[in-house]
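Only a single protein chain was left out; the remaining protein chains are all shown in position.
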């Protein structure tokens, strides 16, 4: 039996050989790509051309819109009305909030806090809003609040009905889902140009841009909430002869309400993270202070509005979160407290000065800048060394390869890699995106952006992985890390640019550092949650078999947390892209710069618009490549910071 | 269901009725200012609201601070500062978000589009500042390499200006992408072995200049006057092929220096037509580069807020600004 005749053996080894071949295929593919690169280097490259006919065509389109803004029926009867209506909404909020005065607004916030979660939340609201006043940013904060509220209101008015439809109908879900996917991958920068073209600059465009960013969670979570309503409750209602509308109003919506409130919470968070950016298109508010500070490289002045936004975010988050948890049972005490707080605030409004008292304001800009100045003066050698190491060691060589390789080779390599990693469909989509970027005449800039994103992602994921694993393994470390990550996640992405600029000057490395601060919290958290989610019994079993800590980590915890790790990588890359694009404001160049220039300079408009599209394509490509074989859990919140 | 349909019908009818004439883009300027004016009136008994564009360099901010101070304290207007880049500021005149641009650098194309073609903006005269744009190196470089001030010799020194961001070529450091610049075309058309790298802001340029002076690091950068920095350290302008009228007509083919910019003020047509003391003040506003640099210096280096710096200048120079106040 042992010495089986040779001629009987083959059937099994053939299958084995095929398997072995499949195992070697990726390596063979990699070798082939390298060989092709060496052979075809510097052929079929697509150098950047500012004069591409597509850009001119887009400029012409822009000019046409500009000329027909007041004559074309599409604008006269639709676009301009949207703009007017949204502007009115914003003005309404702004006027109302301003009219409340600072005591009135604090009173309203306290009342809402009381209503939603009792005295604790009311106290958080009072302290928070008073803190904003103390930072000396009351007026700008009110504008930001008005912008946030109007865009959140719009997001909900549009998002909740769509969410309900999506939750009810699988057909609608099939259409809406991929659209939301793209909306969430889309770097925020990329849609400023088209919005400005349609709605001009100003609060209306800003509100709409913010809404586009904030609406996906509203839709997704509403849909989820509606889907999760227990079918028996719905059936019971129908069995009693309720109409569809009655069942929706009396059963589905009330039962989904708590989850939908969480959706409101996420929508507000998303809106607040977008609000600073729309200052670029003439929205008033804290973003203006941020951008000004950025222009003056004044770290302290950038940090203060950043803190104000964090405070607004925390107050709104606590109010909506506790509203979602508590059941809305009418209780006389609650409503009385609500009324008392508001009346007290309003009563004080005419009594106290309309401006937040100056003597209550605290000055923190100077001490911060002193610290930054000291670091700048003393760490210059170190920061310069880091900058040059990454630039010469990683960025430049990678960029050389990507820009000197034939475009078809990169496309094929991406196709192969994505196919292997995430399946054929993902591979085709990713390759299609690359071809489209080439078609947009933005290949070279696309590759430059890709270079920065790749390097930044690798660093981000490495750091996030290390922090996440450390936090998962040490309660103590996690307890220290959590609040820091929480704060980092709530800060507007914008404010990360400044410390990075101050330390590293302008350039790609600064964008990398900023995206590192921006994306690491999310990556670390996903990694930590994933490792922690490994069932205790499995860990116990591994320990009882005598595993060392290291073995436990590498052989049990990490493999079992694979889907979380993939998600972390995916999120890390998508967020990095978003930040690298914003990094254009501090000299990171490439596609992000094209977008900024497109907003700022007339003749660059077409290029900027195309660059916006290219960024979306790049985002979709990176997302598809990394969504992994396991598929992506869609419900995870994305880029909500 | 029936009720819903009814409501939808009423809404559509209502919109339709309102939509009879369609909406033009500046329609909101009738609505928005009134709301602002009433809010402002409630706050301070204001004479009206002026929406002033703020462009992202400190010299502009200094001018705006002084005009803002006078509008609020002498004429009792409420000033809304709209922080914008240069081109969007013009667009703001069309959309009703901007009334005043205090420091306009040329922009003949925009003047043609918004003043002549669209008729939404008008010129409001020079502001007295003389603008210069050019390429600069720190003074120590001129002492070490005397012939560097001629653009023809720049290629010889390209290696000096190499950085991690400049792709193996010399680096020409530009500012904010929104600033007036022909530098990419100049580099190309003058066949210079340089790459334009955008620092992103005025402050970044200033910081680079300070480091280049302090640490004797080579630097070639885009810069401009009026700027307070020139009172702190010496920068030397590179001589580009001299400007001749029309040599910059085609932005892609520019191969000559920047022209001298007599900086001027632009206001929205609506603001000009409404007239009033605010418009008069903006029209009369005129001061020197030195005036601007003083205020800008206070804002940037002496830790004064815009308002405090403006107040300091206003108190020190009553004769100058009293001439601007409409009688």
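Per-chain numbering from 1; labels A and B assigned in written order.
Keep this in mind: a residue touches a chain if its C-beta (ideal position, glycine included) is under 8 Å from a C-beta of that chain, and two chains touch if they have at least 3 such contacts.
Heads up, the rule we're going with is that contacts and distances are computed from a predicted model.
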Per UniProt, the name of the complex member that is left out, chosen from "Reductase", "1,2-phenylacetyl-CoA epoxidase subunit PaaC", "Glycine/betaine ABC transporter ATP-binding protein" or "Multicomponent Na+:H+ antiporter subunit E": "Glycine/betaine ABC transporter ATP-binding protein"
Interface partners of the hidden chain - shown chains only, full complex considered: A
Residue among A:232, A:378 or A:544 touching the omitted chain: A:232
Contact residue for the chain not shown (choose from A:36, A:61, A:172 or A:242): A:242
For chain A, the residues touching the chain missing from this view: 230, 232-243, 246, 250-251, 254-255, 257, 327-328
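In the analysis below, only the chains that are shown with their structure count from here on.
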Centre distance in Å when chain A and chain B are each reduced to the mean of their C-alpha atoms: 31
Residue numbers on chain A that touch chain B, as the complex places them: 50-51, 66, 69-70, 73, 75-77, 80-81, 83-84, 87-88, 91-92, 94-95, 98-99, 196, 200-204, 243-245, 279, 281-282, 284, 288, 291-292, 294-298, 354, 366, 387-388, 391-392, 395-396, 501, 505-509, 584-587, 589, 593, 596-597, 599-603
Touching residues (chain side chain B, partner chain A) in the complex: 1, 4, 15, 19, 21-25, 27-28, 31-32, 35-36, 38-39, 42-43, 54, 56-58, 80-88, 91-92, 94-98, 109-110, 113, 164-165, 176-178, 184, 197-204, 207-208, 251-252, 300, 303
